[in-house]
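What follows is chain A.
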Amino acid sequence: MTDALAVSGLLAGYGQSRVLQGVDFELAAGSILAVLGRNGSGRSTLARALMGLVPARGSVRWLGHELLGLPPHAIARLGVAYVPESRDVFPRLTVAQNLTLGLQPRSTRPVCWTQEWVYDSFPALAARWDVAAGVLSGGEQQMLSLCRALMGAPQLLIVDEPTEGLAPQVVTQVDALLRALSTQGMAVLLIEQKLDLSLAVADRVAVMGHGRLVFDGSPAQLLASPAVVQEWLEV
Partner candidate 1 sequence: MELLVLSLLNGLSYGLLLFMLSAGLTLIFSLMGVLNFAHGSFYMLGAYLAHSLSAAWGFWWALLVSPLLVGALAAMFYAQVLQRVAAHGHVAELLVTFGLSYVLLEVVQLVWGRGPVDYRVPAALSGSVFTLWNVRFPAYRAFSMGVALLVLGALALWLRLSRGGLVVQAALSHPKMAQALGHNVPRVFMGVFACGAGLAALAGVLGGNAFVTEPGMAATVGSIVFVVAVVGGLGSLWGAFWASLLMGLLQTAAVALDLPLGGVRLSQLAPLLPYAMLVGMLALHPRGLMGQRES
Partner candidate 2 sequence: QHGQTVRIAFIDPLSGPMADVGRNSLQSWQFVAERQSGAKNPAGVRFVVAPFDNKGSPQESLNALKAAIDQGFRYVVQGNGSGVTHVLADAIARHNARRPDAPVLLLNYAATDPALTGERCTYWHFRIEADTTMKVAALVDFLAGHPELQKVYLVNQDYAHGQQLSRHFKEAVAERLPSVQVVGEELHPAFQLRDFKPQVQRLMASGAQAVVTGNWGEDFVYLVQALQDAKAQLPLFTYYAALPGAPQVLAKGGQSMPVYQVALHHNNPEGEMGRLAADFRRRYKTDFVVYATQTGIQMLGAAMARAGSTDTRRVADVLDGMTFPVLGGTATMRGEDHQLQLGQFISRWQPVDARYPVGAEGTGHTFAPLQYVDARVLSQPVRCNMPRP
């Protein structure tokens, strides 16, 4: 199948410091790419760069559009959704309002994730739909952030550590959800710490180091190459 997302020679950074030194990869619709790497290796920066949240250079093509240079809202309206590692729920808005804001203005895509769906699959949220998101527990905020992104019926989902702070049960639930999403044809860029989980969920894993992708292949291949794991994932 064709690659929905094609990133090449992506450079990005903050002010003087360059974090991404040229990242290249493709991502096909309906597949999950997990990006691993040490802390501070630049994975979140990659996510931000794709979302147009940090100045970047290079090329990011998504369904034939060049994303670089577009403002974040334009990118989002092309069906790209982003779940930041710091959750960034809107603290003073209620859970319901947060979800509403997930819906995009004048979006043509069919809405498949309704609030009902959210409350069914995450009872924790259902119980607290009308309290300010700011007082939610860490885990609840994590769920909210994920669901909020889904409300926009994206075709590309960029999730930065979606399982952080989630109880094991919920973690497995989220795994299942991600898999389901990809089978429904969504492209997922999963930035994850938990190696085993990534390996279980992803169709492909990439390893980031020194602002580059030092490995890109199937989970099996990664396990088969302990050198990479040794050098880029272990301490």
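Here is how the candidates were picked: all candidates are chains of the complex that A comes from, given by their letters.
In this text, contacts are C-beta pairs under 8 Å (C-beta built on N, C-alpha and C of every residue); 3 or more make two chains touch, one makes a residue touch a chain; residues count from 1.
Predicted, not measured: the structure shown is a model, and the values here were computed from it.
J.: Please find, within this complex, the candidate from 1 or 2 that touches chain A.
T.: Every other option belongs but stays apart; chain A touches 1.
J.: Could you please specify the touching residues of chain A with respect to candidate 1 in the complex?
T.: For this pair, the touching residues of chain A are 51-53, 71-73, 75-77, 81-82, 84, 88, 90-93, 97-98, 100-102, 104-105, 107, 148-149, 152.
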